[in-house]
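Complex shown without one protein chain; remaining protein chains in place.
Chain naming follows the written order as A, B and C, and within any one chain the residues start at number 1.
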Amino acid sequence: MEILNQWAFIGIFAVMAPIFPALPILIAWVLRPSKPNVLKSQTYECGVETVGDTWVQFRVQYYIYGLVFLVFDVEMVLLFPWAVAYNRLDFFAFAAGLLFIFLLFDGLLYAWRKGVLVWR
Amino acid sequence: MDCPGLCEALVQGGANPGLAQFLSLFVGVVLVSGIPLVTVIVLILVERKVAARIQDRIGPNRVGPFGSLQTFADLLKLLTKEDITPTAADRLLYNAAPLVSFASVVLIWAVIPYTPYHFGADLEIGALYFVAVASLGTLAIMTAGWASNNKYALLGAFRVVALLVSYEIPLVFALMVPIMLAGTLNMLDIIYAQSSMWFVFMAPLAMLLFAISSQAETGRAPFDLIEAESELVAGFNIEYSGMKFGMFFAAEFMHVFTNAILLTIFFFGGWLGPLWNEPLIAFAWLGLKASLIYFVFLWVRNTVPRLRIDQVMRFNWFFLVPVSIGNLLLTALLLKLMQELGLAPRVLQTATLGEVLPMTLVLLLANLGIIALILGRLRTTGRSERLATGGGAGSMAVAAGD
Amino acid sequence: MEFNAITLAFIVFSLVTLGGGIGVVTCINLFRGTIWLMVSLFGMAGLFILLSAPFLAAVQVLVYIGAIAILFTFAVMLTRSITHLPVRFTRLWANAFAAGAFFVLLVAGVIYPVWVVNDAVHFPVSDVTRTTADLGVALVSGNGFVLPFEVASLLLTAAMIGAIVIARDVDDEL
Partner (left out) sequence: MIPLWMYLVVAAALFCIGMFGVLARRNGVGVLMSVELMLSAVNLNIVAFWRYSTPENTTGMVFAAFLFVVAAAEAAVGLAIIISVYRNRHSVIPEEADTLKG
């Protein structure tokens, strides 16, 4: 139960954390003037009228950055236990980690070669 | 149930044990989270003063002695500013985004050990908790950009998010080096593992990588190309005004100092220093080290020019990521070799200075070797690029990688 | 079963998980759907903590909220007409009935007879749980899961290369 006690702290903290920024916003909501008009609450576009739809088509390169990050993120998830247990293990652990990262690096190498990681 | 300190006093005073425990936890939460909230008010003033001195100005000096009340004046101004919500916005998500952004930074402080005896939660997975919570901030930025229903906000958010996720990779690979050396994810154990030798001497390169990528995670100069506050509209928070904008702003300031504290804990021994057994002295050590690192962050911010987004991305994918992976593997190899030869202790928490000295020397030399190699390569690449572009200034900024 | 803080936490996290799930399958706007998915998976991270698997909880937040959510939002923006799809569902009532019937079948046919009445496994057999370091030892020691560990890396690399090949613009070719 000792462990859950620590997490109870995190739980209360997680509930409290958004309340701290919410308080000044609430106070401001009471204090501030509020005189909205049509022009003021339009979408800002460098002073001119908004043109077209906001959901414009984006380039696929954003998706590819997200994709490469996702793959690395999941790899890191498996590498964290490896790093934590590293001191307890023998030389075989290094070989396993090396192979793991080598396989991952192959994918990165492919992405480099295809030039998808160059911002355009 | 385990219930020391305040909780025990409450139970003896006749309170319900469950309620007493909740109250003591609640008081703990308020105390722990109070520290970052108070610090951020001081930080904003410090930041402005330091920036002014670096730029040969005086900085705020009207409100209070040496302008010390300037932040409160600004706070009052923000409180009375009209808060405009665009009609096209998704109101729920638009209002939630600044809260999540701020909370994602405050939540990190729950696992930071202020002294050997005072900390929020002593989690087994403290370091992973920090990485996980910090990723909430990315989602907050995405939500802010989308909910504003503005092309510039959305485009700005996309670019910030692409930048943030890119720089999280070297950040975590650099973080893995101290974790591997300490053999634990627990923040307290990571600090105790440095009791005979700080990790900065064993892994200076990992320290540099962590510092660079955490600076990028905060989205500050030289990585503030998305906000570019002096030239462009503000990026993802363009539609935010008043206190909601203030919350994004405060979160950014707090994030920088949080990163300084984390760097202190992972590489500079946290509260370790002479007489660290005394809570107050330990706290002072942590604050002193973090403030020095924070000053270096400010220095970098105010002196290094802003980079273009293609340069920033290239710097990350073709330089930081391979270097951080190589650094991790080299550290792992050397560590394992020395452990197998009996030159390095397997448990650093109880090791003496004599035991860790050989491994420190080897790792330090290896790190310095890599740094020398990188600098040499950068010099040749930079020179050839300068020659190719006829001495153009732009090519000097990031000449790394390919 | 007495009512205490853990029970309360379990109820809250279950409601968050299931509510988020319902939000995912019913929302019109897919960006909001992504947010609902994150809410649901955040609740599940809480359940993992109650099951004394804090490592998995942190990984849940890191992988889903840090990475998969970002990927989904990028994909939603890339396929823009998605947010204005006129028809949300196909054969709404038939499918809802099928899913509901399946749930009743699972609870009444499997969970109730085996784990409620039968009392085979009701409470944890021990409070000793494994830590992250033990997981690491199991992952890379020779008699552990070292082969799946490497295959996981291979799978991810294959997924990355495959997804890049599929998603890349033709004019992105250098």
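Methods note: a contact is a pair of C-beta atoms (placed from the backbone, for glycine too) under 8 Å apart; a residue touches a chain by one contact, two chains touch by 3 or more.
Given the structure is predicted, the values throughout are model-derived calculations rather than measurements.
Here the chain not displayed is in touch, across the complete complex, with A, C. Seen from chain C, the chain kept out of the figure touches residues 1, 6-7, 10, 14, 17-18, 21-22, 24-25, 30, 33-34, 37, 40-41, 44, 47-48, 50-53, 55-56, 59-60, 63-64, 67-68, 71-72, 75-76, 78-79, 81-82, 85, 87-92, 95-96, 98-100, 102-103, 106-107, 111-112, 115-116, 121-130, 134-135, 137-139, 144-145, 148, 152, 155-156, 158-160, 162-164, 166-167, 169.
Within the entire complex, the positions of chain A that touch the omitted partner chain are 60, 63, 67, 70-71, 73-74, 77-78, 81.
Going forward, only the chains that are shown with their structure count from here on.
Per-chain CA centroids place chain A at a distance of 17 Å from chain C. Annotation: 29 Å between the Cα-based centres of chain B and chain C.
Chain A has residues 3, 7-8, 56, 58, 62, 66, 69, 73, 80, 83-86, 88, 93, 97, 101, 120 in contact with two or more other chains.
Residue positions of chain C with contacts to 2 or more other chains are 5, 54-55, 59, 62, 66-67, 70, 74, 77, 132-133. Those residues of chain B lying in contact with chain A across their complex are 1-2, 21-22, 25-26, 28-30, 32-33, 37, 75, 78-88, 95, 98-100, 102-103, 106-107, 110, 120-124, 128-129, 148-152, 154, 158, 161-162, 165-166, 168-169, 172-173, 176, 179-180, 183-185, 233, 238-239, 242-244, 246-247, 250-251, 309-310, 313-314, 317-318, 321-322, 325, 328-329, 332-333, 335-336, 339-340, 346-347. Chain B meets chain C in the complex at residues 18, 22, 90, 93, 123-125, 128-129, 131-133, 135-136, 138-139, 142-143, 146, 154, 158, 161, 165, 168, 183-185.
Residues 1-3, 5-10, 12-14, 16-18, 20-22, 24-25, 27-29, 31-36, 38, 40-46, 54, 56, 58, 62, 65-66, 69, 72-73, 76, 79-80, 83-88, 90-91, 93-94, 97-98, 101, 105, 108, 112, 117-120 of chain A are the ones touching chain B in the complex.
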